[in-house]
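If you scroll down you'll find the structure; I have some questions about it.
One protein chain is absent from this view; the other protein chains keep their places.
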Amino acid sequence: MTLQHYLVISAILFSLGIFAVLTRRNAISILMGIELILNSCNLNFVAFSRFVTPPENIDGQIIAIFGIVLAAAEAAVFLAIILAIYREFGSIRPDEVDTLKG
Amino acid sequence: MLLSLMIFVPLLGMVVVLLLPRESEELIKRVTLLFTFIPLILAVYLFIAYDRSSISSQYMVNISWIEKFNINYHVGIDGLSVTLILLTALLGPICVIASWRNIEKGIKAYMALFLMLETGMLGFFAALDLFLFYVFFELTLLPMYFLIGVWGGPRREYAAIKFFLYTLFGSVLMLVAMIAVYLTSGDPGSRTFDIPTLITLASTEGHALNDLNFQIWVFLGFFIGFAVKVPIFPFHTWLPDAHVEAPTAISVILAGVLLKMGTYGLVRINMAMFPLGLDRFTNGSDFWGYSLALLGFINIVYGSFCALAQTDFKKLVAYSSIGHMGFVILGLAARNDTGVSGAILQMFNHGVISAMLFLLVGVLYDRAHHREINGFGGLGNKMPIYTGITTLAFMASLGLPGLSGFVGEALALLGAYAKYKTLTILSTIGIVIGAAYFLWTLQRVFLGALNPDYEDIPEINGREILTLVPLGILTIVLGVFPHIVIDMFSVSVTELTKVMGTFEANL
Amino acid sequence: MDYKNNIESILYFTPEILLIVFAAAVIILDLFVKNRGSQKVAYLSLIGLGFTLVAILITNSTIADGPLSLFWGMIRLDKFAVFFKVLLVLATAATILFSLRSEELDERLKGEYHALLLAVTLGMFLMASSTNLLMIFISLETVSLTSYILAGFLTHSPRSSEAAFKYITYGAVASGTMLFGLSLLFGMTGTGDLAEISQRLPEVLAAGDVTGLGLLISITFILAGIGYKIASVPFHMWSPDVYEGAPIPITAFLSVASKAAGFALFLRFFYSGFQDEGILQTVDWGFLLAVVSALTMTIGNLAALPQQNVKRLLAYSSISHGGYLLMGGVLLTPEGLGAILFYLVVYLFMNLGAFYVVVLIANESGSEMIESYRGLSSRAPLVAVAMFIFLFSLTGIPPFAGFFGKWLLFTAVISKGLYWLAFIGLLNSVVSLYYYARIIKAMYFESPDEDESFSFSNSTFALLSVFVIPTIFIGILNILYNFSDKITL
Partner (left out) sequence: MVVLLISIILLAPLTAFAIHALLGLAKQGFPRQDILSTFAMLVAFICSILLFWQIAPDPKPHTIDWISLGSITFSMGFYLDSVTVIMLIVVTLVSSLVHIFSIGYMHGDPRYPRFFAFLSLFSFSMLFLVVSDNLLGIYIGWELVGLCSYLLIGFWFEKDSAADACKKAFLTTRVGDVGMFVGMMMLFTRFKTLSLYDGADAGIFTLVEGLSGTGDMIWLSIAGVLIFCGAVGKSAQVPLHTWLPDAMEGPTPVSALIHAATMVAAGVYLTARMFPILTTSSSLVIAYVGGITAIVAATIAIVRFDIKRVLAYSTVSQLGFMMLAIGVGSYVAGLFHLTTHAFFKALLFLGSGSVIHAFHAMHSHHDEEHSDDGEHDHGLIHEHGSEIPPDQDMRNMGGLRRKMPLTFITMLIATLSISGVPFIFSGFWSKDKILGGVLERAMEWNSIHHYILFVVALIAAGITAFYMFRLIFMTFFGVPQNQEMHEMAHESPWVMTVPLLVLAFLSIPVVNPLWFNKDYVKPPEQHHIHAPEHAQVLPDSKTRNSDFSFAFLGVSDAHAAEGEEDGHAADAHHAHSPAHSIAMILSIIVAGVGILLSWLFYHKRRFSAEAVSTAFRPVYNLFWNKYYFDEFYDGVLVALTVWKSRLFAQFDGSIVDGIVNGVGTVTRDVFAAFTGFFDNSVVDGLVNRIAEITWAAGGRIRRLQTGAIQTYLFVVVGGIVLIILIFRVL
């Protein structure tokens, strides 16, 4: 397993995330997509810190951990807002939430 | 210091007016009149005390303003600017008196804006720092926009925004050119906006400013900026609308002073600062060499013919000023003593005459509440004095010798003929057409049988006469003794033509 | 540059700490305040901001001899950071004052609201001063997360919830993308410190370990995150909707503070990371940014033209102003930097002022539409005057400060020969006059629908004048022109 493998995997993850975000018709799925994106980033960081930076330097892992934390926080806020949306619009289909436009 | 006082007294007046309660209208008017009268006195003093023999600017004040960019509050007057300052200061009180009765709503805001406008105009003519120059130039926009837009006629909003957009469009081009000049004027440390310095730099061999291509582009930038103001065909379409909609006093300022700001800029910046660029457009070698004169010619003929076609009294006068500004452009394009002096004199005289004309239109409009020329007729009997003054103004405007209009036009043409024979001869058509539309108007409004609707139209009253008489006297006096004004700037003009006219034997 | 370890750093970190403390204090006080209507919490947070400001100025005095790098190079304390901190404190204070007067804000959640505002400010402080990829990402997320909540603060209003939803979705994706870019950058250089990155990149580029494409991809991804903060094309699309949906004070806050913080990040990132020739040669960043800025201002202005909702109109106008600001950064020159900082100050006053007028009118007439501004000149003359000063300043007409700001920006651009960009910018200011003038027209040239005049308290006028006076005088008086010389990166 070389760096390339990790990078390819993370790239695929990232792309899948973007794809999900762009295409899913459900807010939750979008959230999942976002999670995918973030995790691909984490994977990158870890991989880089493993292969690129000297072993004693663990910046990559630290960043990854912070990334996970922030992802969690984001997910929490996101879900809260999705609740609010559901209360107001009775739906969590993102394409139905479009009263603001133009 | 005197000069700065004159410039900012109206601004002070604005503050005072704003502090006054809006109910006490009479007081507001009086205060405004006072604060427009002080600059007049100062201007007259400057006009008399001005040393006619010296080239350099006088009463200079040069205080550092934004030293980081070497921007100074640098004002001063030379013969050219003092002339126009006098014109501005003179029209100030006259316009206030003219607005005495016929501004119904918001007299306070009106007067405040008017005072702000006057500061802008006076400052513009006195500024010797390019940045200051631009700031004052723009400073006249805001009040004008509101004065037309709020107190104007039925289509005032349209006229106001059109005026604003046109001028702003022109002035942003000017801004680019200005910044380019500033950046080219030297190394980061030594850059300057100082007009006299820039003029000397631009004519020193080998300096970056002295490069032909650079000057051509910068010339164009400034030129379009001023051309909108003059206005020069095809940037003129805002003028008739603005004039027709604006209240009388504002039309007077518009035609009397704001148009001159354009031509003044042409002389002060385009001619003095960019001799190479000017030469490119006036050397008569190829099409571009004729372009400036051609524009002047088009203005003259085009404006005159359009005026001939108008049936709205005010529009007619508006188009006639387009025509008359054409003579200024033609004279400037001649870039010799005779032509330039004629042009500048024409600037002053047109300021006075067109002011008279618009005041007269206003007088008639206040009585009849319309401006349809064909709607009148035979007023000559009912309003003899008004008819007399109108005849005087018309005759002056159509260039009757003995009145001020003639001298400027004649000199401009004489100067231009030395350079552009054909164009000048063709431009003389404008003289005939000018006579044609003014006489035709005179006939349709005053001669012939009286239109029964105006059986009891009141004669012009004392207040209106008060506004007109000084201008009338000026037209006659300057027609007989034009040197009163010419001597003011002849030295500066000689200097100017020397600076730029080194390309040819001075005619 | 001397690195401070964590313990030493605490001392220089006082402003941020104060913000955290007061955020907590606000929440606690909110628990004890019986009368929900009372404005104690707001005043407490204002006091907190006051303390913070003092602290900032004190820290400022400590860096007289060169900037400091805190927490082992996580964040940097320099004039640049101080400048933005002061700016942000002012913006936040203004926002709190607006909120006190805004009638749409929910009474029940005052505590959280102000706590969140302070938290956002904290995040922005960090954005302005972070010099490490990790710090950059964390600060960005801090700001974003709190902003999402603030945008959706009107839980009872669908517009607000929708705004929050769009904001978070968009923000999450953008920041995720950015994080990916950051990870790539980290991978290329093996470090998170901007300074080191700027040293290493040329080497690795020269060594060929990294292709220009890789660099381009990572930077573009990062740009997505920053561009989303400063709402620059093509990452601007969230802002109109969010601005329209969010409570007006928050809109004001986002359009000024969040944008300023974004620019702080942008400047620090590009100025400190990309000055090196080697990097500049891989991709023509200057041209990229120039195109982006031209598109931003143009699209913002054009889209603003047909707007009937003043709030939304101002949202688009703030997009175009982002474009103007970007012009200064195009060439990464000191003049550009100075111009941007100066314009940010001006923009703070004139834009907040304009939004404040929107708040006032919305309170009185309950509408944000242009119609509700009809005849304002007769119903509330002073407010109308203030508004036209703000609008003409935004247009960039002398003698108002906006003109001088624009003038600096254009000078910076032209000095590097980008005439076309300057020209586009100036044409845009002509276009912008066109929609600002529609508000002026409504206020001055049209007669009001109903005649009874608005009544405003003196404190309102006092606050208004706080914005009007600088808008008039910053440009004319020669006071602020030189401060930017001291600020370097």
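When the chains are written out, they are named A, B and C in that same order, and each has its own residue count from 1.
Throughout what follows, a contact is a pair of C-beta atoms (placed from the backbone, for glycine too) under 8 Å apart; a residue touches a chain by one contact, two chains touch by 3 or more.
Worth saying up front: this structure is predicted, and the values here are computed from it rather than measured.
S.K.: In the complete complex, the chain left out here touches which of the visible ones?
M.R.: A, B, C
S.K.: Consider the whole complex, including the chain that is not shown, and state which of B:200, B:291 or B:494 touches that chain.
M.R.: Checking the options B:200, B:291 or B:494, the one contacting the hidden chain is B:494.
S.K.: Please identify which residue in B:165, B:227 or B:474 touches the non-displayed chain.
M.R.: Candidates B:165, B:227 or B:474; residue touching the omitted chain: B:165.
S.K.: When the complex is taken as a whole, what residues of chain A touch the one chain not shown?
M.R.: 18, 21-23, 94-95, 97-102
S.K.: Please give every residue of chain C in contact with the chain that is not shown.
M.R.: Counting over the whole complex, chain C touches the hidden chain at residues 165-166, 169-170, 173-174, 177, 213, 216-217, 220-221, 223-224, 228, 233-235, 237-238, 240-241, 283-284, 288, 299, 301-306, 431, 434, 437-438, 441.
S.K.: Extract the touching residues of chain B with respect to the undisplayed chain.
M.R.: 157-158, 161-162, 165-166, 233-234, 237, 241, 302, 305-306, 308-310, 337-338, 341, 378, 380-381, 384-385, 388, 391, 395, 400-402, 406-407, 410-411, 413-414, 417-418, 424-425, 428-429, 431-433, 435-436, 439-440, 442-443, 446-450, 482-483, 486-487, 490-491, 493-494, 497, 506-507
Here, only the chains that are shown with their structure count from here on.
S.K.: Ranking chain pairs by how many C-beta pairs touch, which one is first?
M.R.: The chain pair sharing the largest number of C-beta contacts is A-C.
S.K.: Counting in whole Å, what is the centre-to-centre distance of chain B and chain C, each centre being its mean C-alpha position?
M.R.: The mean C-alpha positions of chain B and chain C differ by 44 Å.
S.K.: What whole-Å value do you get for the distance between chain A and chain C if each is reduced to the mean of its CA atoms?
M.R.: Averaging C-alpha atoms per chain gives centres 26 Å apart.
S.K.: Can you compute the centre-to-centre distance for chain A and chain B, using the mean CA position of each chain? Integer Å is fine.
M.R.: Averaging C-alpha atoms per chain gives centres 66 Å apart.
S.K.: Could you list the positions in chain A whose residues touch two or more of the other chains?
M.R.: Correct list: empty.
S.K.: What part of chain B is in contact with chain C in the complex they form?
M.R.: 64-69, 134-135, 138-139, 141-142, 146, 149-150, 156-157, 160-161, 164-165, 168-169, 172-173, 175-176, 179-180, 182-183
S.K.: Can you list the residues on chain C that touch chain B in the complex?
M.R.: Going through chain C, the ones touching chain B are 392, 397-399, 403, 407, 410-411, 414-415, 419, 422-423, 426-427, 429-430, 433-434, 437, 441, 444-445, 478, 481-482, 485.
S.K.: Considering the complex alone, what residue numbers of chain A touch chain C?
M.R.: Going through chain A, the ones touching chain C are 7, 10, 14, 17-18, 21, 27, 30, 34, 37-38, 40-41, 44-45, 47-48, 52-53, 57, 59-60, 62-63, 66-67, 70, 73-74, 77-78, 81-82, 84-85, 87-89, 94, 97-102.
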